[in-house]
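Below you will find the structure I want to go over with you.
The other protein chains are all here in position, but one chain of the complex has been omitted.
What follows is subunit A.
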Amino acid sequence: MAGSRDFINRRIHSLLGVIPIGIFLVQHLVVNHFATRDAEAFNKAAHFMESLPFRIFLETFVIYLPILFHAVYGLYITFQAKNNVTRYGYFRNMMFLVQRVTGVITLIFIAWHVWETRVQAAFGQEVNFDMMADILSSPFMVAFYLVGVLSAVFHFANGLWSFFVSWGLTVSPRSQKISTYVTMGVFVALAIVSVRTIFAFI
């Protein structure tokens, strides 16, 4: 076979984190950024996404199933580690811990976010600018969204770093260092996009 179950699961987990979940995340944040223009631009963009053909298949195979697998296996990986940053306070070890913490926060956030938007839509509510403005009218939810989205974005950016290592793309210490700068650049860029979007609803 191509390797043991552990090996294959781990590689699938890694791949799914970037393709399709990471790509979806970037797309989602960019489309939502229309909210910074005005409500109409956001509604138009959201409506376009909603009216994509085979939507339920796209959602299932590009979003739900990959996230489900990545999240379940991610939790398994998370609880297997015995974190030791107090003894070994090195940068990468801290990132290792933060990757796991942000993964768990992201999971909680995604569950709530899907419930509040996609599940409500299935119950007949319309997902539009007003819905988000309504949700974000509470300061608590603003904080919750900021923490949740920034966790997801950090998790993706730092995950990109370890994705490059997991597949053997960045091997030498220098390439891994440059990759740290690049992926942290990705974090900052996506953080700006998402924070701007959140504040556009307030």
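Going forward, a contact is a pair of C-beta atoms (placed from the backbone, for glycine too) under 8 Å apart; a residue touches a chain by one contact, two chains touch by 3 or more; residues count from 1.
Note that contacts and distances are computed from a predicted model.
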{"item": "Complex member absent from the view - protein name from UniProt, among \"Response regulator\", \"Acetolactate synthase small subunit\", \"succinate dehydrogenase\" or \"ABC transporter ATP-binding protein\"", "value": "\"succinate dehydrogenase\""}
{"item": "Listed residues A:F61, A:F79 or A:Y181, member touching the removed chain", "value": "A:F79"}
{"item": "Which residue of A:N43, A:N128 or A:Q176 touches the chain not shown here", "value": "A:Q176"}
{"item": "Missing-chain contacts mapped onto subunit A", "value": "1-11, 77, 79-84, 87-88, 90, 92-93, 96, 99, 162, 165-173, 176"}
